[in-house]
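One protein chain omitted, others in place.
Up next, chain A:
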């Protein structure tokens, strides 16, 4: 097993997908010969030819509509949106079309073969147009699956599962981990089941829940809490839509407490949905209010990025507050 970074793992998954499915096509801005601005598609044009891996004109709306068309006619469309911040020009195609193709046609047609990959998140001094975490805009839309990997191993397995899933998937890649996260990734073809959370660390006092790049943050916070004698159960949600309520609820029934961390703003963020559901499911087991450590209700800032971030210290403080409620 080789130690590779997340970008290499994604590249590996894309290569495997193209190899194992001759109807699959990979495209987006600068993904051709150049290999994408982050280099996730390096070498794939050379390997699979420019009919299956190519640059598109600069139009996210066009990319999404084109992907829908391809998939509606039997192809597997893997599209890159260069930054999650630039997925919004495609939002009509994704929300009104991708998500509802199957439903509106009584399954005469579907675009289950569509996967949109896109780098998301902050921590890279990118300001508000290179740092957003727009997952909640998509989790509210029935018909879309939303997936976020936290490391290189997951990136490969979850991406392959997303591409092969018979539903459209939006696959958010934590860009600040692209090169920072290096881990063992099997050479062979493997998938990680969508819709299943992973219990990363078992614990007894409080459940900490996050996804993607914020997993590193809650794991750090759990280490800090451990030094104060607090035992945290750490869960990675991995798939946000549909999300694994059973795993989270079982954990909260055990620990009696829940903290959810995400980088997107607090108001309307996906943590609100989880908190409301778990409160219903686990009401009689809760020993303190469910807490949310999130971004602020401002656009993603530049100079105050550190202050804005739901970092390990803020999470640690919230853990203590919850345990000492």
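Odds and ends about this structure:
Simple rule for what comes next: a residue touches a chain if its C-beta (ideal position, glycine included) is under 8 Å from a C-beta of that chain, and two chains touch if they have at least 3 such contacts; residues count from 1.
Please note the rule applied: contacts and distances are computed from a predicted model.
A chain of the complex is left out here; the name its UniProt entry carries, from "Branched-chain amino acid ABC transporter permease", "HupV protein", "Na(+)/H(+) antiporter subunit D" or "2-oxoisovalerate dehydrogenase subunit alpha", is "2-oxoisovalerate dehydrogenase subunit alpha". Of A:61, A:231 or A:277, it is A:61 that touches the chain left out of the display.
Of A:85, A:219 or A:236, it is A:85 that touches the chain left out of the display. If you put the missing chain back, the residues of chain A touching it would be 29-30, 32-35, 37, 54-55, 57-62, 85-86, 88-89, 125-130, 266-267, 296-299, 301-304, 306-308, 311, 313-314, 317.
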